[in-house]
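Heads up, one of the protein chains got dropped from this complex, but the rest are sitting where they should.
Note that the chains take the letters A, B and C in the order they are written out, and that residue 1 is the start of every chain.
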Amino acid sequence: MDSSSTEQTVKQKLRRVIFGTDTKAGRYFDISLIICIILSVLLVFIDTVDSVHKEYGGVIRIVEWVFTGIFTLEYLLRLYCSAQPVQYARSFYGIVDLLSILPSYLALIFPGANFTLVIRILRLFRIFRVLKLLRYLSEGNILLRAMMQSSRKVFLFFFSVSLIVMVLSAFMYVVEGPENGFTSIPKSIYWTIVTITTVGYGDITPQTALGQGIAALTMLIGYSIIAIPTGILTAEISQEIVRKKDLRRCSNCLKTGHEINALYCDKCGSELESDL
Amino acid sequence: MDSSSTEQTVKQKLRRVIFGTDTKAGRYFDISLIICIILSVLLVFIDTVDSVHKEYGGVIRIVEWVFTGIFTLEYLLRLYCSAQPVQYARSFYGIVDLLSILPSYLALIFPGANFTLVIRILRLFRIFRVLKLLRYLSEGNILLRAMMQSSRKVFLFFFSVSLIVMVLSAFMYVVEGPENGFTSIPKSIYWTIVTITTVGYGDITPQTALGQGIAALTMLIGYSIIAIPTGILTAEISQEIVRKKDLRRCSNCLKTGHEINALYCDKCGSELESDL
Amino acid sequence: MDSSSTEQTVKQKLRRVIFGTDTKAGRYFDISLIICIILSVLLVFIDTVDSVHKEYGGVIRIVEWVFTGIFTLEYLLRLYCSAQPVQYARSFYGIVDLLSILPSYLALIFPGANFTLVIRILRLFRIFRVLKLLRYLSEGNILLRAMMQSSRKVFLFFFSVSLIVMVLSAFMYVVEGPENGFTSIPKSIYWTIVTITTVGYGDITPQTALGQGIAALTMLIGYSIIAIPTGILTAEISQEIVRKKDLRRCSNCLKTGHEINALYCDKCGSELESDL
Partner (left out) sequence: MDSSSTEQTVKQKLRRVIFGTDTKAGRYFDISLIICIILSVLLVFIDTVDSVHKEYGGVIRIVEWVFTGIFTLEYLLRLYCSAQPVQYARSFYGIVDLLSILPSYLALIFPGANFTLVIRILRLFRIFRVLKLLRYLSEGNILLRAMMQSSRKVFLFFFSVSLIVMVLSAFMYVVEGPENGFTSIPKSIYWTIVTITTVGYGDITPQTALGQGIAALTMLIGYSIIAIPTGILTAEISQEIVRKKDLRRCSNCLKTGHEINALYCDKCGSELESDL
């Protein structure tokens, strides 16, 4: 092999490690990347604490540059070993990758800029790319299918809840009025959501007897309707687990209904296919 | 055909579009109506924000008149193409339709009247008429049947909870008394509902040790009994899904138990009826 | 028949109406009694509101005497038509019945006594006697059996939660200390219950960073473990519904598995027994 084809092979191997998830090295690469991303974001988070910033600001800056270095290296490697570098650079993930290293460089030119913080947190979204390896986990599949199966019912549910929230908010605004903190209907909607989700900050509370009555009604509605999405999703997940079991068919004797974790057919003993 | 019978046909077509939901045009009409209603109500909501009212009050006024025009036109069309216009005008929905356009005209004569706001929000109830198309969705059917099946159990549950709330409220009133914010038993009931639904505003909190003990008990009751309606509803929804599957019978080979989304019989391959 | 035996028959009929629930009149008697009890208690509740007491205090007093009259009459009737009047008077329900009319008479001698309020609320417990008719509802049976089936699991759950609450409370007391509102461990336990049940009054909140960390942990524990009793109860209710269906056996063709609401056997068409 000449040097060009060797380089080609190296490139292909690298690509499989960096972009793929089917090799052991590829998975280790992905996991260390996830850890790096989380650590670098946590660092940004901790740095916003005043006392930490004053004492360890210098150290954090250095560690951040190390992470920026790692991500820059990773970005260059991806550009290098990608089959179509330009296409990668223009792709959604290519732009996210670039955005996640740019802020550190921008912070050099415009120090103390607050908006770089938001972009720096965009790094977190990069996890979703790495998370594509979750697609291969059957657990994720069951959850996703159950959620998709029930999405229409859940949409219907949230549509009804929105209507109730709007009507209740308008009533509370008229009943309580600006003098009791319900300064506008959008603010009243905020209060209704705080109440119907049973969060209950207490920054705005009804003062009139009628208002407290409507508030009690709102709470009871929130408390009882939480049963509905739970019921829908639970029923779907149960269905999915049963369906999954039915799908596990032994290729030798065609018996179905094996446990999700079963490795061998419990009728004829031949090995089951590991995943469906 | 003479002009009268042509008009008749136009009327019938219009009626099918405006009142019906079985044609494509009818469904588009309904969906655009829903969007108009929601938008017009949101506009009323946003207009209650002081700063928005000051800056965009004029624009909002104009857009509101556009919506009022649309709804007026819709009302006239309904009157025109209805088979029995008088009956329609006197029907529940006819009155709601009228009420939803009147406030805008009333606001001309009595400017700044607060009560028109409430009537204007009545527009939201018009959605329920349009929502009759939901009746045709099987998802809604499963939910509704499950809720009806479990309504007696849920009523029993809420009756028991009411008793518990009343007893706890009376106790708290006696233990804490007016000096700690429990000025009357109705207010104490308000507090108990705030606590048992785990909303917890914190506008009224127990101050005595015994009161805090009863409060802790109230919270634990609220926290654990939420499991009961969830359990009831979930079990019913599961039953409904299974029943639905049993009802999907192939008209060719009579096999039952098809998936809700299945289009063809999985035994003989003939098409299944789309809805039950 | 002589007058004594006629009186005997009247007594027996009265007893069946007052103590029994199997006749139509008996059920109407029970339901009107429940309504009277709830109304009389609500009256006591509303009377604790200052403004209501000032304005309608006189009317309420009269209505209360009417209710007291009704309950006194009912008590005397029970004594009269009971087979063993002394035994009834000494029984648990006999004492509750007496206690529910005594306070009104005591209030004559000791006006404004607060403790009579608590006894007056004891009337509510009388509902439970009337509620024995619920025993005949199959809905109540399913719920009760499911709860009894899962009581050991739920006890285990609450025992574990208690341990967690105790450990977390002690930690918070040491970490936050009296200066941040955690004046003692019992108060710390109160805070932990407020937090773990997701009520969150906000009357005591952690101020230190470590305390806020433990608080966040407490919330996450409370938020996730609520799934456990729900899961247990739901699974049991599902089992109960299936079992119930299996128990509905046609006495003609012995087919089981009929719907809970089914009136006729779906195989041979003969009537099913109405309740099990």
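We take it that a residue touches a chain if its C-beta (ideal position, glycine included) is under 8 Å from a C-beta of that chain, and two chains touch if they have at least 3 such contacts.
A quick note: this is a predicted structure, and the numbers were derived from the prediction, not measured.
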### Message
Among A:Thr68, A:Ser82 or A:Thr234, which one touches the chain that has been omitted from the display?
### Response
A:Thr234
## Note on the structure
Missing-chain contact, candidates A:Ser104, A:Thr198 or A:Ser224, resolves to A:Thr198
### Message
If the hidden chain were put back, which residues of subunit C would touch it?
### Response
152-153, 156-157, 163, 166-167, 169-171, 173-174, 183-187, 189, 195, 198-202, 205, 209, 212-213, 215-216, 219-220, 222-224, 226-228, 230-232, 234-235, 238-239
### Message
Using the document's contact rule, name the residues of subunit A that touch the chain not shown here.
### Response
41, 44-46, 48-50, 114, 117-118, 121, 124, 127, 134, 137, 139-140, 142-143, 146, 154, 158, 186-187, 189-190, 193-194, 196-203, 222, 226, 229-230, 232-234, 236-238, 241
### Message
Suppose we count only contacts with the excluded chain; which residues of subunit B make the list?
### Response
198-202, 230, 234
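Throughout what follows, only the chains that are shown with their structure count from here on.
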### If a chain touches subunit A and subunit C alike, it appears here
B
### Query
Do subunit B and subunit C face each other with the same patch, meaning over half of the contact numbers show up on both, or with different patches?
different
### Query
Where among B-C or A-C does the A-B interface show up again, with more than half of the contact pairs the same?
B-C
### Query
How many degrees of rotation map subunit A onto its copy subunit B on CA atoms, rounded to the nearest 5?
90
### Query
Between subunit A and subunit C, what is the gap in Å from one C-alpha centre to the other?
43
## Note on the structure
The distance between the C-alpha centres of subunit B and subunit C, rounded to whole Å, is 30
### Summary
The positions of subunit A in contact with two or more other chains are 198-202, 230, 234
